[in-house]
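Each remark here refers to the structure printed beneath this line.
Note that this complex is displayed minus one protein chain, with the remaining chains in position.
Letters A and B name the chains as they come in the text, with residue numbers starting at 1 for each one.
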Amino acid sequence: MKKMVFRLTFISCIVALFISGCSSGGSSTSSEEGTPGKEEKVTLRMSIVAGTDEMSAWQSIVDAFNQSHPKTEIKLERLPGGWNEYIQKMTAQIAAGNPPDIGRVGAAYMPMFSSKGQLEDLAPYTGDLKMEDYYSSAFDQYKQDGKMYGVPAGIYTMAMYYNKDMFEKEGIPEPPTDWNKAWTFDDLKNAASKLSSGKGASKQYGVYVNLNPERATQYLWTNGGDLFNEDKSKSMINSPESKGALSYLQGLIKDGYSPTPAETQTMPPDQLFLSGKLGILIEGQWMMPGFSKIDKFKWGVAPIPMGASGKAFTPNFVDTYVVYKGSKHVKEAAEAIKFFISKEAENILVDKNVGGMPVLKSVAESRKEDMFNPLSPEEKEVWFQSVEFSRAIPFTNNWQEVVDTIMKKMDLVGLKQLDASKAADDLAPELDNLLKQK
Amino acid sequence: MSDIQPAKRAEVSVWNSGKNKFLARPLLYLVLIFGAVLMVTPFVWMVSTSLKGEGAVFEYPPKVIPNPLHYDNYKQAWTTLPIGIAYLNSLKIAVIVTAGSLLTCSMAGYAFAKMQFVGQKFLFMLMLATMMIPGQVTLIPMFMWFSKINWVNTHWPLIIPPVLSNAFGVFLLRQYMSSIPKELEDAGRVDGLNPWQIYWKIVLPNCKPALAALGIFTLMGNWNNFLTPLIYLDDQKKFTLPLIIASFQGLYSTDWPLLMAASCISLIPVLIVYIFAQRYFIEGITLSGMKG
Partner (left out) sequence: MSTWTRRWVRDNAWAYLFIAPQILGLLVFVIGPVIFAFVISFMKWDIGSTPEWVGLTNYSKQVSDPIFWKVLKNTSVFALLNIPLTVIGALVLALMLNQNLKGKTLLRAAYFIPVVTSSVAVALVWTWLYNPSYGLINSVLMSLGIEGPGWLSDMKWALPSIVIMTVWQGVGYNMILFLAGLQGVPSQLHEAAKIDGAGSWQRFWRITIPMISPTTFFVVIMLLIGSMQVFSEPYMMTRGGPADATNVLVLHIYNTAFQFFRMGEASAISFILFVIILIVTLIQFKFSKWVNYDV
């Protein structure tokens, strides 16, 4: 019995040691970080999600800030993975009351974060920004009732990439580069039908139709329709114009000009384009770095074709610098963000070809030569001009759920199992409901 | 490794019987090899992609042996991101967790299999029951709790919970231990061994196959765990291998050759451990205390 009591105490001592060892290990790390320097240096955490090839650009602007601001130090944390993982991690940190100070949030998530009160209002700190120096449309989406929950990091738009070799082979003339003279829906259909050929392994597609609202809303706009009405209180997806656009898109799939969602699951459309099996891909500027490496064929960029309204449209996606609620250094964080949209920082991003079109007009205009290479000067204009033809996707604070709901029907539309206008009719009341909930 | 005495093993073959013998063998090999090819395909793709140039990944039809071979992908994968440090971090965590959970799980498994105590059934079912709650809903409270005790951005949340709460391991070892003959323990008791000595000297040595299996699974699970380190670690210097590997996936594009090269580099220790552990799956139980 005695022996056993001894053993019990012995083992519990070990357990206790183990546990205390762990906790002291943990706290020592954190006290290291909290050690005040000689003159109270403020340390800010900045957490972003980005590709490895982009990291040197982001690190460079952070380094530039750290060098010019001796009293503040930003630690850049890069989160591996995609937006889903980023949102999950931010959510956990916000719930625990310990979020990073600065973040970069995709446009689609902004309403969700700001409506839940998870972002600091930056209006009090950004009064000294000269708004006329910036593309104001990029700022507008984040201003609510005199508050500003974020600062645009860069503008991305979409356009039509096409394989020039395939066009030449089929005798299709190159589309114009002016957004005012964009191709029509019929032009696109004609081209797609000529470009589609083959069967099985040698199958070649004319165009890729993506029915995700984040990639398809411009077709509704250009046909005179929309996803929601102006104040996002009612869905417009079942308006005749919207239905017309959707039916047109489904027609391209039905005629076999576009791969179905099934095909693109394996072979992502950009890979399909890269391997020369896809003639036309309507996608975002973010594809530029990948496509600039193509050496097997010539390719170009043109405006997105227009529908019945006779006006071309492209969606814009503005990544946003934010300060998370709970930051203890909002002023310093705002200072850093202002630096990130300064001439110096924006030029660094252009140097590294990262972050979309600069929001600072002077940088955007003076660096045309360095951006969007290897495109010809006329084709570069497709991107520069696109900003004027761009609109923000009507993101809502429950946008993920909106997309989820829409995609459930659009999957069937893509599989040709549900008629596009019937899908729109089914969706309208569901979306109305979601809009009421927000 | 495979030349361990077959006499010890239980002969359970149902394919070797009688007249079918000559016909059954080649058929058996055919089935097994066909299955093996099916199993290995993604792995082969992984290795082959790791040696391809970026443009060649989605070529159709796919080439198994790329031409030319891009060995430098490995060098590049190793130098682009701090894989070395991540390797050390992952090794440290995996070794502690595997050793630790083998110990705690076998202890608990022994008690649940071979002892009688108050609350035995209840505690066992409670343990099993907690496995039935998906981790997605306990993620936030766990994070809040670790944040309170300042464990965020340390390796502790990746080490301590898997060592101290591994219901899978307890259940696995309990099942295995419960099929160990009582006679073995009784012999030990007659020799005057206390429960710890019986556990340590008699039961554990007879559990080698199960311990090897659990060891492999724990190591694997830890080695490939992505979400937990993602949520808890902020600092790249503290990252584990899966986080570094995931870093090769961009938001809009993925560098497949580098990603696969990094994945292959990460696989090596697991394969080595598997090769070592697998001898225990052919080593039969030694029934020293039981007469045949």
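Just a few scattered comments:
As a convention for this text, a contact is a pair of C-beta atoms (placed from the backbone, for glycine too) under 8 Å apart; a residue touches a chain by one contact, two chains touch by 3 or more.
Please read these numbers as outputs of a predicted model, since none were measured by experiment.
One of A:T184, A:S309, A:Q400 or A:S421 touches the chain omitted from the figure, and that residue is A:Q400. Of the listed positions B:Y87, B:Y110 or B:Y232, the one in contact with the omitted chain in the full complex is B:Y110. In the complete assembly, the contact with the undisplayed chain comes from B:V163, out of B:A56, B:I83 or B:V163.
Although one chain is not shown, part of subunit A still touches it, namely residues 1, 4, 7-8, 11, 15, 84, 87-88, 91, 94-95, 112, 116-118, 199-201, 203, 259-263, 265-267, 325, 398, 400-401, 404, 407-409, 411-412, 414-415, 417. Subunit B meets the missing chain through residues 1-2, 6-17, 28-29, 31-33, 35-36, 38-43, 45-46, 49, 60, 103-105, 107-108, 110-113, 115-118, 120, 123, 125-134, 136-138, 140-142, 145, 160-161, 163-168, 170-172, 175-176, 178-183, 194-196, 199, 209-210, 212-213, 216-217, 220, 224, 245, 249, 259-260, 263, 266-267, 270-271, 274-275, 278, 280-285, 287, 290, 292.
Rule of thumb we're sticking to: only the chains that are shown with their structure count from here on.
Between the CA-based centres of subunit A and subunit B the separation comes to 37 Å, rounded to the whole angstrom.
Remark: subunit B residues 54-55, 57-61, 80-81, 139-140, 143-144, 147-154, 156, 160, 194, 196, 230-231, 234-236, 239, 243-244, 246-253, 255 touch subunit A in the complex. Residues of subunit A that touch subunit B in their complex: 4, 7, 22-23, 25-27, 29-30, 45, 47, 49-54, 77-83, 85, 88-89, 91-93, 95-98, 100, 201, 267, 270-271, 274-275, 284, 286-287, 289-290, 293, 296.
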